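Note that one protein chain is taken out, while the other chains of the complex remain in position.
A and B are the chain letters, set down in written order, and residue numbers restart from 1 in every chain.
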Amino acid sequence: MLEWIARYQRPLQIGGTTLGIILLLVLITVLPPSVIQSSIRFSTPFILGSLAALLASRAGVLNLAIEGKMLLGAFIAVIVLYRPDLPPEATPVNPLWGVLAAGIAGGVLGFIFAVLYLQIRINLIVLALALNLFVANATVFFMRVRFDVFGTLADPSITGLPTITIPLIQDIPVVGTVFSGYNFIVYLSWLMVAVIWAVMYRTRFGRHIRAVGENKEAAESVGINVTQVQIFALTLSGMLAGVAGSFLSLGVLSQFLENMTAGRGWIALTVAIFAINRPIPAFFTSLFFGLAESVGLYVDRVEAITLPPNLVQMFPQVATLGALVLVALRIRGSEVLRRRTFARDFGKQLDDLKNAVTGGKTATGD
Amino acid sequence: MTNAVEMRGMRKFFASSSTLAVDNVDFEVAQGEVHALVGENGAGKTTLMNILYGLIKPDEGEISIHGERASISHPDHAIQKGIGMVHQHFKLVPSFTIAENIMLGMEPNTAGFINGGSEAEQVRQLAESYGLPVDPNLRIQDASVGLQQRVEILKTLQRDARVLILDEPTAVLTPQEVRELYTVIRKLADSGRSIILITHKLPEVIAVADRLTVMRRGQVVGRDEVKNVTVRDIAAMMVGRQFILKVEKTPATPGKTVLEVENLLVADTKGLPAVMGTSLRLCAGEILGIAGISGNGQTELVEAIAGTRPIDGGHVRLLEQDITQHTVRERRDAGMAHVPEDRMTTGLNITTNLDENVIVSTYDAAPYSQRGFLRFPPIHQLAQRLIDTFKIKSAAVGQEVRMLSGGNLQKIVIGRELEGDPALIIANQPTRGVDVGSIEFVHQTLVQARDNGAAILLVSVELDEIIALSDRVAVMYEGRIVATLDIADVTEEKLGLLMAGSELPDEIPQQQEAAATT
Partner (left out) sequence: MKRLQGALENVSIPILATLLGLLVGSIFVGAAGVQPIEAYTRLFCEGFGSTDCDSFSDLIIVDIEDEDTGEIVRYFAPFYGDKGHSLGLGLERATPLILTALAATVAFKAGMFSIGMDGQFALGAVVAAFLGYWLPQQVYGVFGIEDPDTAGRVLFWAMRLTIPIIIMALAAFVGAWYSWIAGYLKVKLNVNELISTIILNAIAVQFVTYLLNGPLRADMNNVARTERIDDTAWLIPFNRTFLSDVNWFNGARLGIGLFIALLAGVLLWYYMWRSTRGYEQRMTQGSKLFARFGGISTDRAILRAMLISGALSGLAGSIQILGVERRMVDGFVLSGTGFDGVLIAVLARESIVAIYFIALLYSGLQLGSINLQFGDIPRQLGGMIIALIILFTAMESYFRELITRVRVRLMPPASPSTPQENPAGGD
C-alpha cells in the first residue's frame, strides 16, 4: 500500500485533481445557479483566510489566530460605518472604507501577534488561543459599552457592498451566473490569489518568506533579517484575515453578530493545510469548502433531499484529514520504497559477487 | 603587508554552560594564504570563527579586516566586510534551485520582482569563472553533498568574499570530492583570497594549508608555517602531551563468539543506503574497534545492532541467538548494553533527574518496580551505588542531571550500561567531549569489563582511542568494513589510508567486496 502510493504518486495526484475538477463541474451543472453563486460567496472568506494562513505558514509560523483576526476585521468594518445619529437623507460612509479599516485592523493585530510571538516569545498556541479569546470577548464588550446594543450591531448607516456586474460576461448563460454579480471583496479575493502567488514566487520578499519558512538558518546566513520577514508576513497575513472578516459583516448581511466567524478561521487554516500552502490549490480548495457550506444550506431547504447540512459541511473536513494522511503516506511510502529497492538491488549485487567469486573471476563492479 | 584578518584579545564566556569557550585569543590570517585552524572538538575553533562571522558576540577583543577596525555584530556586517563562511551543516533551502540559493538575499530585481532569467545566467557565469560548474536550475534537494558544498562556496564568492571560512569541509565528502575541494581551495588562495580552514583532521592540514593555528581549551597553543611541522607535532599541540593515550592492558584472551553480524543492510533516516553488506564477529573478552571517518555508516551499524534502527537485510546474532528482528528490550535482556554516541539526547534524558536516568532499561523489572509501580528505595540505592563506584563528582541521588559536566554525565551512562555485567557492550564515541581524567577512567573501565569476559564493540573517530583500546580494528568506509586488522599490525598510517578509502599495498580479501560494489 505504502509502496504503491509512493510509486504512483504522480498519477494519483493528477487523478485526484482531475476527479475534483470533474466533481466541481458536475455539481455546477447539476445545482441551481443560486447555489453556485452562494457557494462562491461562502468561499470568499475561506480564500482570503487560507491565503492569510498559508502566507504565515510559509514564513514558518502556524497562524492559529486567524479566527480572532477575522472576527476583529468583521467588527471594525462595521463600526467604522456605524452612524446611528445620521439623518436619513445624508449619504452613509462608503462601505469600502470599512473593508480598508478591517484590513488595517487585521494587520495591526497580526503585527501585535508577530511581536508577541517573535520578540516576547510567548508560546504560539497559548498566544493564539488567548488572542482569539480576547477578540471574541472584546468585540462584544465594545458593542455593548460603546454602542449599547446586544447580540447584533446593525443600522441603516451600515450599507453593504454593492454588487458588481461585469458588462459582457453577465449575459453569457452559465458563465454569467458564475462570474458576474458579486461584490467587491469577492473579486478582490480572486485578485489576491494571483497577487499572493506572484508575491510568493516572483518577488524578493516572497522568496525570502519561503526561505525563512523552509530553512531559517539559510536565510539568516545570507543576511536576511528573519524576524523582520516573519513580522511582515504575519502583518500581511493579518490584513488578509481582516478583509476576510469584513466580507462576513459587510458582504452578506451588513451587520455584526456576536462571534460571527463561527470557526471559519479554523476552517481557513484547514484549507491551507489541504492545499499544502500553495495559493492556487488553496483557491480551489476554498471553492470546495464553500460549495459544501452552500450545499449544506441548500439540502436543508429542499424537502426532497434528506442529507443533513452538518454532514455535508463535515465532508471537506474529513477530506482534509484524508489528504493529510495521503501526503504523510506518500512521504513514508517513498522512504519504504527506497529502502526496499536498496535491499533488493543490494541483495542481487551480493549474489552476483558470490557467483563471480565462485566462478573464479575477479569481480569488476557494476 | 597588512593581514586580511586580525583578531586581538578575543574572549567569550558562555553563561549557560559556564564555559570560557574562547580565552584571550589572538588570531591572524595573511592575504592569499590557506590558514588551518586546528583543535579537538570543543577547543573553541568554531566559536572563534562564529565571532568573526558575526554569529556570536564576543565579550572582549577587537577585529581588523584588511587593517581596518571592524565591529561585526551580524553576518550582514561580515558579508559587507568580505567575509564568507561555509558552515559544517549547509545553510541551503532544499526546495530552491541552485541559482535561487546562491542569489538568496541579493536577487537581481526590478522593483522587487525577480528577474529569473538573468539570475540563472549570472550564476552560470559566476560558476564558470571560478571553474566550478553547476546547473543553476537543479534543486538543492536533488543535489549531492559535494555539489551542495560547491553551492555554498559559490554563495560566498557571489558576495565577493575575500576571506573564506570553511568549517570542517571534508567531513561529509567522498575522497574524490575532497581532492576536488583541495584544488578549489588552492585556486581561490592563488587568486588572492584568504581561506580559513577549521578542521581536526591533520592530514588535511598538511595537504592544503600554508600556516596553522592550534587551539586547545579556548586558547591558542601554537602557530607556525605548515612546512615546519609534522602531523605528530600538531597532534602533540592539540592534545597537550606527546601521544598520550596509553592504556594498561594485557593481551586479549578471546572466548566464545558473542556477536555475529552477517551481510547487514541498513538504510539511513532518508531511506538511503548507509550500511552495505557488513559482516563482523566479536568474541567474549576482546575489544573490536571500528575506525572510520564519521558518516561512513558507523552510526547506522551501531543503531542497527542496538535495535533502534530497522534492518533491511542480513542477520545479527547475539550469543548464537538471532536477534535481527528483536526489539531493543529483547536485545538488552539477551545481554546487550549500549553506550550511545550522543549522551545529551540518546544517552540521557536531561530534563529529568539522575534516578530516572539510571533505570531506563531496568525500570519495569524487580527490584525497581513491582506490579507496574516504581519502587524508590532500590532505585535510590542503585543511583547511590553508581555515584560511588564511578566517582561521579558533585552528583547526588535525585539530582537534575542537566547541571552535571560532560565527563560526569558520561560516567552515569557507562555506569548504567555496565550494571548487570552484559555480555556485549557497544561503546559509540565513549569519550567524546569528556575531560582527560574521565577519559582515562572510561578507558580503564572498558578494559576491566573486557577482562571480566565482556565483548566490546568500540566505535570511535579518534584514532588514538581505537589504537589504545582495541584488540582488533575494523575500518569502515562507505558503509562497508574494508579491512580488519590485528592490533599488532595496526599503525596510524595504515588506518589513515584505509579510512580514506585507499588500498593497502598488500591486498586484503575484503577489498574485493568493496571493489565489486562501488
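Convention: a contact is a pair of C-beta atoms (placed from the backbone, for glycine too) under 8 Å apart; a residue touches a chain by one contact, two chains touch by 3 or more.
Keep in mind the model is a prediction, meaning the values are calculated, not measured.
*Asks:* Return the single residue from B:Leu348, B:Ala383 or B:Leu498 that touches the missing chain.
*Replies:* B:Leu348
*Asks:* So which of B:Glu28, B:Asp76 or B:Glu356 would be touching the chain we can't see?
*Replies:* In the complete complex, the chain left out is touched by residue B:Glu356.
*Asks:* One chain isn't shown here. Among B:His338, B:His443 or B:Arg472, which residue touches it?
*Replies:* Residue touching the absent chain, from the options given: B:His338.
*Asks:* Going by the contact rule already stated, which one of B:Pro108, B:Pro378 or B:Gly433 would touch the omitted chain in the full complex?
*Replies:* Per the contact definition at the top, the residue touching the missing chain is B:Gly433.
*Asks:* Spell out the interface residues on chain A facing the chain that's missing from view.
*Replies:* Listed in rising order, the touching residues are 62, 64, 116, 120-123, 125-127, 129-131, 133-134, 136-138, 140-141, 144-146, 262-263, 266-267, 269-270, 273, 308-311, 313-314, 317-318, 320-321, 324-325, 328-329, 331-332.
*Asks:* Name, in rising order, the residues on chain B that touch the hidden chain in the full complex.
*Replies:* Where chain B meets the chain not shown: residues 13-15, 17-21, 23, 41-47, 59, 217-219, 306, 308, 327-329, 331-332, 338, 340, 342, 344-352, 356, 359-361, 363-364, 369, 372-374, 404-409, 433-435, 437-438.
Just so it is clear, only the chains that are shown with their structure count from here on.
*Asks:* Between chain A and chain B, tell me the centre distance in angstrom, where each centre is the average of that chain's C-alpha atoms.
*Replies:* Spacing between the chain centres: roughly 43 Å.
*Asks:* Using the touch definition up top, name the residues of chain B that touch chain A in the complex.
*Replies:* These residues of chain B touch chain A: 74-76, 79, 85, 87, 89, 91-96, 100-101, 104-107, 109, 112-114, 116, 155, 159, 263, 265, 267, 270-273, 276-277, 310, 312-313, 512-513, 515-518.
*Asks:* Show me the residue ranges of chain A that touch chain B in the complex, using the header's touch definition.
*Replies:* 202-205, 207-208, 210-211, 214-215, 217-224, 334-340, 342-343, 346-347, 349-350, 352-353, 356-357, 362-366
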